[in-house]
Each structure stands twice: as C-alpha cells, then as structure tokens.
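Heads up, one of the protein chains got dropped from this complex, but the rest are sitting where they should.
To keep things simple, chains are lettered A, B and C as they appear, and every chain counts its residues starting from 1.
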C-alpha cells in the first residue's frame, strides 16, 4: 500500500528511467522535491538536467517547455498549486494547445502539465481551486485526473508517453490516501488514459465524478446501499475527451445521473456532461441530470470550505431529488 | 442610423463626459483610435490622461487598472483582439474577479474589459476567438455581449457605470452593421444590463443567441417563418449571470430550444444553458436542448472559417432535428 | 562615528550595499553612493528607542504567530524572522499619505503603519481571506499570487500622478513590496516597464531574503537584483536589509524622489529569511545550518541593541522593558486570535459582486433551505 503522492513519484521515476528525453521542471521540484514531495529524490538520482528547478515564472515554465519539446524533449511541468497556473494560461491555450494544429501535424508537443488541484486542505486563497473547465473548453488539450494510487502510477506514465499535450490534475487532498499499486506492471496492460471506469456497479442511478470527488461519490454510494439504493459510480478519469459510451450505457440502464465536482457549477464540466447525456439519452432519463458542484463564488476561506465542497450529504440529497422528480 | 462601432464610440464618449473618473486604456487607443476605431477621437478631446496609450502588455493593462480602481478611477480597458486577453488572464481571474470577495466588499473594482470577439472577418490566428466561457465560469466577473448598435450604446455605458467588473464582448464582425440609436436617451430608461430580450417572438421553438450570432438566429427565424414555423429568438445580452426567467418562460411555451454560439461546444455556454433549461423545464421539453456551436478545434484558417461558424443552415438543421425527435 | 566609506549606487560591486550600522553596532554618519547621493539618518534618542521597540515587537508578534500555527490555531504562517529591519526601516520611512502594497509577509510594515497587528490573522486562521480597505489603512490587502501587486501599485501610482499629487514635498508616494523570487515573474517586469514609461511615483522594495521557498537566488538571476532597474530607466540600489537605519534612509530618499516627481526607484534590501518559508516548509531539505548561523551574526535587532548600549542611549532596564511590552502585546494578540469567530456558512454567498446576482440569490436560497433541512438532525 502506497499513497497517491508516492505512486506519482514512482510513476515519474519510471518515466525518467524509460526515456532519456523526459525532463521534469518547475518551482522547488529539485532538492525540496516539490511542496508536496511528488518529485522527492528525483533530482538527486537523475541530476539537475533532468529535474530542473526553475525561476519563479509559470509562463516561463510552459514557454520554455514548448521550446524543449520542439527540441525533442518531453517536459513534465509542475505548477505548484491550481491557483498559480494562470500566469501560464497564455502559453497553454495559445501555444501548447494550438501548435500541432497550426503546424498541420508537423510539431508535436508531448508536454505534461501537472496541477495539484481542489480544496479541502484548509489552505489560504489560490491554493484550492478547480480550474479544469478552463482547459477542457480548450481544443488541443487533453485533460485527465486520477483518483487513486494505482491510476496515479499508470496515468502519469501514460500522459508522459502520449504525444498529446496533457493537463494532469492531481487531487491534492488525496495525496496521502493509500492503495495497492503494482509497481512492476507494464503500461500497455493499464486501462487506457482516456477511458472512464465503473468503480462501483449499480442500478438505481449513475454518479459521475473524478479526482477528489470519486471518494465522495463512493462513500455516498455505500451510504445509499445501506438504504437499499444501489448507485453506480463512474470515475471519469479523462475530462477531455470524456469517455461517453461508458456513461451513456450506464445512464440508459439507470435512468438517472448526478455529476459531482468541486469547481463552480456555472459553465463547469457538469454542464457539458448533463447536456450531452440529455442529448443522447433523452428518452431514458427519468429526471434531469443533476449537478452537485461548488457554488458560483470564489473559493472561500478555509473555515467554511466544508460548506462549499460537495460532500456525501449533498450527493445523496441530489439523488433523492432525482428520485423525487 | 449608425454602426455598432460608432455607437460604442458614442457610448464611451458619453461615459467620459459623465464621470471624470472614467479612463480608457489599451494598446493603440489614442491617436489611432484603436485598430477598430472604437475610441476614435477620444484622446484628442479628453487628453492623454483620460485615454491612455499603454505599453504592449495585457497583464499590465489589467493590473494597473486594478490599481487605478483602488485609487478611485473607473478604467475601461481595451484588449485588442480576443486571442490576446490571455496574458492578462491571471490578473482577471485571480485579482479582478476575487478582490471584492477577498475584501469582504471593501474594495470595488469598477473595471470594464472590452474585448472584440468572434470570427468571420477573414483574419489570421488568434484574431477570431470566442473566449467568453472562460470568463463566465469565473465567479466574480459579469460578462455581457451586445448584438446591435442601440444596445452597444447603452450597454457600454451601463457596464462602465456598474461597480461590478464587467467583461464586455463586442461582436467584431458586426462593428459595421447599422441601426437606429437614440443618442439622447437616458441610461435609466434602457433595458437593464443583465436582462435578456426577446428580439423576435415565436411559438414553435426558442433560439438563444448573443453577440454576433443574434443576426444569424434572426435570419434563421425569418427563413423558418417562410416555411410556416415561428421561432422565438432571445438575445441573451448577459452571459453571466444569464437572465433565466425569460428563457424558462419561453421554453415552457415552445417546448424546444436551440442555443447558438461560435465558441467550441465542449464546456461552452450552450452546455450550461442546456443543462439549466433541462433542470427547470424537464417536463416541458419535447426534445433535448440542442446546440449549434463551433467545433472542438482551434479556430481554423480564414478560408475555411465559414464551415466552422454556425450559420443559418446549421441553425435550421438543428431546429429540424429538434422537431424530428 | 566615522563617515561611511562604503560606496554604493547603481554601480556598487556585488555584495556591496548601503550600510549605516554594522553587525557590531558601529554607526556610519552617512554613506555616499557613486552617483553622489548621500544617505544618512538624524534620529533623536527616543526615535532610536522607538525603532528598537518596533523591531522587537514585530519579532515577538511573529514568534507568537508561529506558536499559534503550531498549536493548530492558524492554518499557515509566513514568518518575517530576520527581515525585521528591512520592514521596520522601510515602513517607518513612509509618510502618512503614502500607500503600501505588501506581499503576504509584510507584518512588520503593517505594524509600523499603526495598524492593529491582528488585521491579517483572519487570512492565516482561515476565517476570511484577509480583506480590509486599502485606502483606510493606506496599506493594500496581502497578495498571495507572486508579483501581481506590483502592477496594482503601479496603477495606483499612475493615479497619484493623474490626481496631481506629485511634484512637491507633500506629494504622495507608493511602495510595492516583493521578494527575490518575484523578480522572475513577467508581471513584475511589466510593472517596471510601466513605471518607467509613466514616471510613476513608486518605490519597488525587493526583500532579497536569498530564497524563493527552496530556490536560492541563483535560480532567479546571475547579477545583483538592484541592477534590473537600469534597463527600465530608473535607479536601483542595494541596501543592507538587516540595517534598520540604512533601510530607513534609502527608502525615505526614494519615496521623496517619487513624491517630488522624480519617478521610480528599485531598492534591493539584502537580507535573509531566518525561518522556514512558511509553517508548511522544511528548510533543512535545501540549506545548510552553517549558512543560517552566518546570517545570525548579522541579526538586525542585536546590532541596534549593541549600538544603543555603546552609545548609552538607553537606561539599564530598557531592553527588559521592551521585551515585556512586546510579550504583553503578543499575549493580547493571542487571546484575540483565539476569540476570532468562524464565519457563518451562509456568508459564503456575500460580496461576490457589489451589485449581487439573481443566480447567486438563488443558490443562497437553496443553500439556506438545505442547511435548514439538517436542523435538529445533529448535523
């Protein structure tokens, strides 16, 4: 049993071993091993040319990663916290996302941008955000999020091995949660990077979650099961593109769906998923797809964040409302 | 009859006249009058302290506007093209959007950020984008878009007079379209900034559009009328918040809705509107809310942009599909 | 007291800086830099004592905050330990009409502005986001995103000019604080661009505490930071940031230059972060004890204490008295921090927009109803 954070560390280590072109770059990723220690020990073992402590400049991190990628490298960039990705936003949406299209396929940017995201850790402003919709709305980027150690280990390697630019959202409040990870497993055997996974089968309704909210959804399903309601829980894993076939199949069976995420609801991923499900499963739906999300407010102060974050009760409440439709 | 661009120019002029704290700032807004001439003549008449040609730095434009607002000014910032707002994204989402919340209401930032947006003008990359979803998803920002000269004239003044930070999307390909504008009208008499407006009443289905797509929706409605199908067209005007009561009332009447926008569909405004309509009007819907949007690709080369942009045919096709459900 | 021999200015050698008080408490009357500017201070005995009180108090309050954090009463704390002189010196150099834009570490500057030191504790305790009215205190809110406040300060300073509040001795000036790491952010360099172009009445006060979390200065620059200014058309100067007198003198001069219409200055206050980056950090992973020891010998407080003692400016029990007063303040602060109430959940929805929003009203209503559904259920 290792933690999700440690699983990422192992995955990064293996990527560095497997391909000499892989480089890790970011603020404090070297001696410190990152503020969450995800890159712990890597600079020591792979040197300062493979694990690069950078100046304090996020546009610089992504912009130079683009140049390194053109040169043939595979940069894995760490953004220290969700709220600090915005200085790099221009490089990400105007360059990273568009260069393959612009070049008619002649330039590949196999860049991974790791972003610890989400709340629930009692932090100050800018340290608890869920900016995934900003990236999912951007054509040219792939967006994924892991929810458990085993996925963390394989998905980070898959993301690095992929020639697509990948925004890799790490559920920071799950960094310390443990799970079984087979460190000897081969990548090709892993679930594909862009596949959703039914993490708990059920029949009454479909819960859709990703990253930190998968645990919440699973807990809600356990609680509902005690009341005799079997909820199916799907871990989306990939946020762009979304693995819709799995979702449609589930919702056609259950007739009800609830999407859960921390990000504000307005124009969030939940909206897209609800809209798509409705387009595709219109006659199967017993109730509208409901959303349990953060409110449309800036992320609040730590002492009141639990009221902001979707939790078991709010998920069950939504399920109840779905059944009451 | 004046053009939409000229109406904006008149509105800005009046705002400068009405309040000495209003300042206009941006690249080339002075002698040149902006690349679209929206600020034409204003520096000449109000001086370099009121209409400020800035260094070529978008973060600087918005960041200094924040400081000016703290000092008591009401900055109206011009971003030259949609695709160049991203260097300022950090200042907009982490500062402009959050400062009122952070300060528990003690700091108001009455900043307007004008962004000419959308395609259809045959431009090169980065000059035809529709980034409104990035801002609508950000709590703390209000987002609006005008579609005709009369609204352009009143809405820009209302945005400037409002203490909320407003992202003001101008439909650049409609800058040259003409309409009646009552330049003597008083602001309080105008439609409120955040109200949607039924621009063509109808009974068969509801078309929802904003900015440059309102014209397309109206044209589609005219064409449908010839075939005996009366479509209701709603100009959203406000993109965040959206004036839902007007929409729900309409869709409950018509039973069908189609949302039209240029931005890529994935996690776009259409998704949110579709999800909300479905939540609120579930039993009234004869078909899922359909979306006619840009595809999930980077904005394409000019010679093929007409295939990318929603047009009359695609809107009518969606209406047909709705009726065929 | 000798005339300072150190020559400092836009072409001072690496490591050179304006110093008026040595680590041993030796005092130079004045220092003249290469460009001919002479820096000196002319304090009364009581003013020297006041400076000492400030230094001790801000350190003592900081120590209390560190303890509160360890005890779980604060979510995080960014300690100013080691940077007291840079903060008190520059803070005291501000005139009442001046405006300061801090980072998240300027508790000492805040204190010298006469602000109740509890003000930023809401932020660190997590009961609020640290919001106050910048104009009421002439002290902007803490800014966490590195460097962003430098542009705010620049815009504010442009507003000062537009208001006609520069060009005379009672004009207004603006000071923007930031760290060595921040100098790498594009936004900070844009602030330099704008300030040069608009001749803004601003002082950029960079506390070079040698680290940006774990990253040493070499990760941000290979030449002294004060030299950055020249390329934007305004002077840069390095000052001994552990010397409260020099920090005061240099900042006062730069602010007065700004207020009289002579434009921006970049001050690099050369200092050291004696503690961890924040309470979440473990500096033993990236720096060696001997380095910290070497900087201990340059402590900002002990040198002023040595000076006060040698010059017989203080009575026998002065130091103990100052310590006692500081402790009293710290305990009072502690008590008031512990008494800070948690926010009411429904306040989540307040202050998103000055003019509100019907969508938020709806969400607030749903939330309130939902909360009410748990009443009596022990939730």
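Keep this in mind: a contact is a pair of C-beta atoms (placed from the backbone, for glycine too) under 8 Å apart; a residue touches a chain by one contact, two chains touch by 3 or more.
These numbers were taken from a predicted model, which means no experiment stands behind them.
Here the chain not displayed is in touch, across the complete complex, with A, B, C.
Among the residues C:149, C:185 or C:265, only C:185 touches the chain that is left out of the figure. Contact with the chain not shown here comes from a single listed residue; of C:228, C:273 or C:298, that residue is C:228. Annotation: of A:10, A:100, A:126 or A:215, A:100 touches the absent chain (contact as defined above). Panel shows chain C; residues 183-187, 189-190, 193, 196-197, 199, 218-223, 227-233, 236 of it touch the chain omitted from the view. Counting the whole complex, the residues of chain B in touch with the unshown chain are 27-28, 30-33, 35, 53-57, 59-60, 83-84, 86-87, 122-126, 266, 295-298, 300-304, 307-308, 313-314, 317.
The missing chain lies against chain A, touching residues 23, 49, 54-55, 57, 59-60, 62-73, 75, 87, 90-91, 94-95, 98-108, 110, 139-140, 142, 162-164, 194, 241-244.
Methods note: only the chains that are shown with their structure count from here on.
Averaging Cα atoms per chain gives one point for each, and the point farthest from that of chain C is the centre of B. Centroids of chain A and chain C (each the mean of its C-alpha atoms) stand 37 Å apart.
One finds 41 Å separating the Cα centroids of chain B and chain C.
The residues of chain B that reach two or more other chains are 59, 87, 90, 94, 98, 101-102, 139-140, listed in rising order. Residue positions of chain C touching 2 or more other chains, listed in rising order: 128-130, 145, 186-187, 352, 357, 359-360.
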